[in-house]
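The structure appears below as structure tokens.
All protein chains but one are shown at their positions in the complex.
So that you can tell them apart, the chains are marked A, B and C in the order they are listed, and the count of residues begins at 1 in each.
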Amino acid sequence: MPEVRYIDAINQAHHLAMEHDDSVIVMGEDVGAKGGVFGATMGLLEKFGEWRVIDTPLAESSIAGVAIGMSVNGLRPIAEFQFADFIHPAFNQIVSEAARMRYRSNNAFGCPVVFRAPYGGSHGTALYHSQSIEAFYAHVPGLKVVAPSTPYDAKGMLLAAVQDPDPVLFLEHKRMYRLVRGEVPGGEYTVPIGPAVVRREGTDLSVFAYGWMLHETLQAAETASKEGINAEVVDLRTLAPLDKDTILKSVAKTNRALIVYEDNRFLGYGAEVAALIAEEAFESLDAPVLRLGGPDVPGVPFAKKLEEWFSISQEKILAAIRKLAAY
Amino acid sequence: MPEVRYIDAINQAHHLAMEHDDSVIVMGEDVGAKGGVFGATMGLLEKFGEWRVIDTPLAESSIAGVAIGMSVNGLRPIAEFQFADFIHPAFNQIVSEAARMRYRSNNAFGCPVVFRAPYGGSHGTALYHSQSIEAFYAHVPGLKVVAPSTPYDAKGMLLAAVQDPDPVLFLEHKRMYRLVRGEVPGGEYTVPIGPAVVRREGTDLSVFAYGWMLHETLQAAETASKEGINAEVVDLRTLAPLDKDTILKSVAKTNRALIVYEDNRFLGYGAEVAALIAEEAFESLDAPVLRLGGPDVPGVPFAKKLEEWFSISQEKILAAIRKLAAY
Amino acid sequence: MGAMSAKTKAKTQESEHAALGLTDDDVLEMYYYIALARALDDRMWVLQRAGKAMFVISGPGHEGCQVAAMWPMDKKKDWFVPFYRSVAACLVKGMSPADLLLGLFARANDPSSGGRQMPGHYGHPGVKILSTSSPVGTQYPHAAGIAYASTLRKTGEVTMVAIGEGGTSQGDWHEALNFAGVYKLPCLFIVENNEYAISVPLRKQMAVGSVAVRGAGYGMPGVSADGSDVLECYRVAKEAYDRARRGDGPTLIEFRVPRLGSHSSDDQQERYRPKEELERVRQRDPLKTFGAYLQRAGLLTDARKQEIADRIKREIDQATDVADASPEPDPTTGARYVFAERGAADA
Partner (left out) sequence: MGAMSAKTKAKTQESEHAALGLTDDDVLEMYYYIALARALDDRMWVLQRAGKAMFVISGPGHEGCQVAAMWPMDKKKDWFVPFYRSVAACLVKGMSPADLLLGLFARANDPSSGGRQMPGHYGHPGVKILSTSSPVGTQYPHAAGIAYASTLRKTGEVTMVAIGEGGTSQGDWHEALNFAGVYKLPCLFIVENNEYAISVPLRKQMAVGSVAVRGAGYGMPGVSADGSDVLECYRVAKEAYDRARRGDGPTLIEFRVPRLGSHSSDDQQERYRPKEELERVRQRDPLKTFGAYLQRAGLLTDARKQEIADRIKREIDQATDVADASPEPDPTTGARYVFAERGAADA
């Protein structure tokens, strides 16, 4: 299998989905002529034309709202928010409309829309181009939220999301676009929305992560193993609905849990995972459930030193692993 | 001290704040001639005129955005969202702007705005007039979130919020407006934003709640005491920043914790409280940290029987208390 | 109706409605729907006061323009995206009085939501009425999206969406019109301007007297019609409908209507509207004005009027019994349909 970058896997999924299903359309700011600011939609306009590859006006609420309307009338839109930070104007459309359409209509209408959002901090992305938004949306029943961490999963889960009868928020940590490579089959395949996966078997403790943090965590686990700490690393992949079993099974084995996430710590996604473990794995816990999250400040500051202060590095993860193992 | 209803306490705070400070203004839909759909702003228009009591256009994003602009230019707006369900269009203005103005400007600008939102389920309020929104906003650094449960706190904390140099989301569970009464001094006083309070001393277990759930919980605790279960009940009052000490002190005493909240359970506010206890009170825990939250469906259904199915009743709380005590 | 229309076309050459291509049967049926909506409306309020319903919100005063705007539509083929005042429009589009009352009573077979939503949140997949939510304004982009899909899929569908003048202040309203203008979508954007948003008067809602002037800013015609002049409402709607069908793009239509009742059963408009004003607006009641026209046209004799009233009473009594006899939702179904039940991966 060819090795490709994360962004290439995303781009491939777009091409395949649009080739195999005329009802799939792509919309967002600069997704056409420019091919997206990260290149996710490169080559689509030339192949599928202006009506299936829509350079929308600069208005996120209508990007979501129009996509919802399209989806109840036979289309399957993939709506790109240029940065996850800019999905906020669409909060009402996504939460009040997309996520509730099926429930409120007692299954009469559904919204098969994929909302794509490049999230997370990269270098120099600062307050408004670095946000993690999963905590806001994973809390919303009726919405599926995924955050694949490998090119293989990115392509397979995006294709699964496009086929899903319900709205899916598809989160891509932008740090991975060019940094993370992996083997990806050329053709169509799906990776189911739902199951988490153990990326590294371990016995001493379990670390739960997703997106870019998964990679930092695997590195830290590698270093820890040289110190004799054998960490299991679980890639959550789907944040909602959450795969409880894989989490509980891992904790039952290791008796120690750490959740790593880049978002602000307070009420971030890790809070739910920690609460779940505290309630349903209580008897097997030999140590407090630890969370390593970003500082509770309004955003990632720009200046290099401030950015480093904010960011969750391998060193910080390793320190947390050591602390948990030593407990 | 006179006994007044929760809504009267809110109304008193508005009158006093506007009398004592000309820079305080009130804005929102129907806050003028109608006095608000719940009567919170009754009598203000007559007293302070159209320019200080603004019946805004039907546009929540600008209610928040205009209030932010006012607040950087010498005013102290109290912006009412008619129902918490309708604050969603303002998500971007509140999260990206109000909460970040001070941090992003390195303390050059601040937004002393009070955002008021009647939240929670009452009878027949259904999907779009029942929402709990605290989980979305308590996660946002730079924003204070309060949910007072008594008329005394409501008045005192609203007056404190108006004087606060930073944005405060003021949550009023609408079920309390006419149902909950209490003694309230006629004059001005403040109840500080921050500290939680123990409403009922207990030894067997700790139950954490806020808003209307606090009242249902106190009732359930009363019943439980007749069964010999001595529950401590803590009113969190301020959801962000959270008063960890009061929580940890209580758990250290009772060794058992239950968090009750009406919002969808998954990643709801209780998740953070549970995660906090699981991490920082691990050694004192004799039982799993339990959470009792609403079902993970997109909203409270309207039909009476469905609404009952969704709602957190005293019976459900009592059952959780029994389960925790029996562990 | 088709057959009857043909039958009676001959003798209506001179009349105003004939000039618009409407047969006597058309206008009599339009009157029937206006009267039906009003009677159903009255019934809903009676039932609410009697404690049979928790809440009512409806459209007294709005019926004329709604029936007129719906008249050119292809009921089977076209889409309608309603709001809570769209009682008459939903009836013309194909919902039955029983359908609406099932929603009022929140019964299991309420086609709009199975009793999950508050009354007034209409929706019906069978007659292509999109499910309504409460947040004002969100439906406008939905309509644009539906119309975009119609164009791309070449279905020939036209979409009509309705909102009040207060809703025009929402960002979504602007974003939808802008998008629809850029892609010349087959869409009718209706604004039912009753001069109040609950208690907020028009002058505090916008700086202009008519929202129709905004059409120009989106590259589409903006027209305004008196909601008491049912035939004029039909004329502008028909023109917009034909434009949409021709592929010439959307139209913004303002209907100036009276709000005859309080905003909802939770509101008392006497608290913020002067008596004289309330009397004045009653003169603009489309049921009266259109009835008067039909009398002048010699189509609505007292006998005919009584006949229609009796028919409506029968239908609403029946509908009430049917709805009242219908079962409540089973509480064990509360967790259903958060997601499609066939599960994620298979579409």
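Simple rule for what comes next: contacts are C-beta pairs under 8 Å (C-beta built on N, C-alpha and C of every residue); 3 or more make two chains touch, one makes a residue touch a chain.
Since the model is a prediction, treat every value here as computed from it, not as a measurement.
When the full complex is taken into account, the listed residue touching the unshown chain is A:Glu29, out of A:Glu29, A:Glu80, A:Glu216 or A:Asp235.
Of the candidate positions B:Gln82, B:Ser96 or B:Ser149, contact with the hidden chain is made by B:Ser96.
Residue C:Ser169 is the one among C:Thr23, C:Gln48, C:Ser169 or C:Thr333 that touches the chain not shown. From the options C:Ala19, C:Val46, C:Ala216 or C:Ala309, the residue with contact to the unseen chain in the full assembly is C:Ala216. Among the residues B:Ser61, B:Ser206, B:Thr246 or B:Asn264, only B:Ser61 touches the chain that is left out of the figure.
The missing chain lies against subunit C, touching residues 169-175, 178, 181-182, 184, 203-208, 211, 213-214, 216-220.
Against the chain not displayed here, subunit A makes contact via residues 29-30, 32-34, 37, 55-59, 61-62, 85-86, 88-89, 123-129, 295-299, 301-306, 308-310.
By the touch rule set out above, subunit B reaches the unshown chain at residues 23, 25, 51-52, 56-57, 59, 61-62, 64-75, 77, 89, 92-93, 96-97, 100-110, 112, 141-142, 144, 160, 163-166, 190, 192-194.
In the analysis below, only the chains that are shown with their structure count from here on.
Interface comparison, A-C versus B-C: the pair with the greater number of contacting C-beta pairs is A-C. Distance from the subunit A centre to the subunit B centre is 30 Å, each centre being the mean of its Cα atoms. Per-chain CA centroids place subunit A at a distance of 41 Å from subunit C. In subunit C, 113, 116-117, 133, 135, 171-172, 338 are the positions where the chain touches two or more neighbouring chains simultaneously.
Each of the following residues of subunit B touches two or more other chains: 61, 85, 88-89, 127-128, 296-298.
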